[in-house]
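The complex appears here minus one protein chain, its other protein chains still in place.
Letters A, B and C name the chains as they come in the text, with residue numbers starting at 1 for each one.
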Amino acid sequence: MDTTPSARVRVRVRFFARYAELVGRSEAAVSLPLPATVGDVVRCVREDFPGARALPERPLAAVNLKQVKLDARVRDGDEVALLPPIAGG
Amino acid sequence: MDTTPSARVRVRVRFFARYAELVGRSEAAVSLPLPATVGDVVRCVREDFPGARALPERPLAAVNLKQVKLDARVRDGDEVALLPPIAGG
Amino acid sequence: MIKAACGVRNAEWMGWARSHVRWAEHVSFLTRAAISIDVLLADVSSPGHGGTCLFLGTVRNGPDEHGVTAIEYSAYEEMVEAEFGRLLADARGRWPEARIAVRHRLGTIPVGEASIAIAAAAPHRAQAFEACRYVIEEVKRRVPVWKKELRVDGTEVWVDPSGRPTAKPSHV
Partner (left out) sequence: MIKAACGVRNAEWMGWARSHVRWAEHVSFLTRAAISIDVLLADVSSPGHGGTCLFLGTVRNGPDEHGVTAIEYSAYEEMVEAEFGRLLADARGRWPEARIAVRHRLGTIPVGEASIAIAAAAPHRAQAFEACRYVIEEVKRRVPVWKKELRVDGTEVWVDPSGRPTAKPSHV
């Protein structure tokens, strides 16, 4: 598999509410080899950030402001958000 | 049948909305021999008031502020109301 | 025929029937002024009630109407009070935790203004919606109020319960 810099995606990852507290931050830049899914992004985050181990393996996620499944592909420049169970209203 | 004054009932009859317009009045005193029902009251009113012929033979009715069927008995002093189809709210 | 031997009198009633008539002595469900939504919402609000449903019925002049400028609401007022009392008791029987307040406006109400407002608060939203809906459906069914449409052409038409004007214009 091609792992040159041009074959990687860079995404912005955002954390909210309890997840932001667990990870200790509200966002991060994550780069990973193509092809990549939201699930891959979650794995990266859980491996590399202290505290992120406490995140669920299969959290609710959104890409570019829209809920997606974890097998959704991410493209360069995407905004990936990990969402705790929604409790609004 | 006993038709002495003591064996009659006297009721107050009230008319509302379109019925009041048809009868040309909002209330009347009606006396009728015992035993008497709301249906009897309606018959009296339709016979004796000009304009009241236009009332339905079986209007919605209430006795003492509560909807009743036309075979409900009336007692002396009751307030009988003839109600056009309800259109509130 | 004995049953025909009835007497009707034109004289105004003398009031001796009043003692047979019962109605609620508390705050009236009727008003002739604009309905205050804030007052209704305050009536039902409580720290334990997280869901509130408010229904407003407003005078309409839509494509189904014919140049309605206002509706004149009239009622059998004493029975409205009594019937609302019974109706709210029924609603409280079904949703014991709900707090419900209602006002019906009478008189001439211009298009766009509320003729009825119902507020229902409950610990959770399902009860609030259900109780509010129940009350308006029951009002339509059993609270003795009538309406006459006032139209731009000067005619006045009684509205029947299906929401459509009756065949005979009242001004004839």
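As a working rule, contacts are C-beta pairs under 8 Å (C-beta built on N, C-alpha and C of every residue); 3 or more make two chains touch, one makes a residue touch a chain.
It should be emphasised that the depicted structure is a prediction, and the values quoted were computed from it without experimental measurement.
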Among the displayed chains, the hidden one touches A, C
Residue, one of C:C6, C:C53 or C:A82, that touches the chain absent here: C:C53
Pick out the residues on chain C that sit against the missing chain. 37, 41, 45, 47-64, 111-112, 123, 125, 128-129, 132-133, 136
By the contact definition given up top, give the residues of chain A that touch the hidden chain. 1, 3, 11-14, 16-18, 21, 25, 27-33, 36, 40-41, 43-45, 47-49, 62, 64-67, 77-79, 81, 83-89
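As a working rule, only the chains that are shown with their structure count from here on.
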Whole-angstrom distance, CA centroid of chain B to CA centroid of chain C, is 23
Determine the centre-to-centre distance between chain A and chain C, using the mean Cα coordinates as centres, and give it in whole Å. 55
Expected list for chain A, residues touching two or more other chains, is none
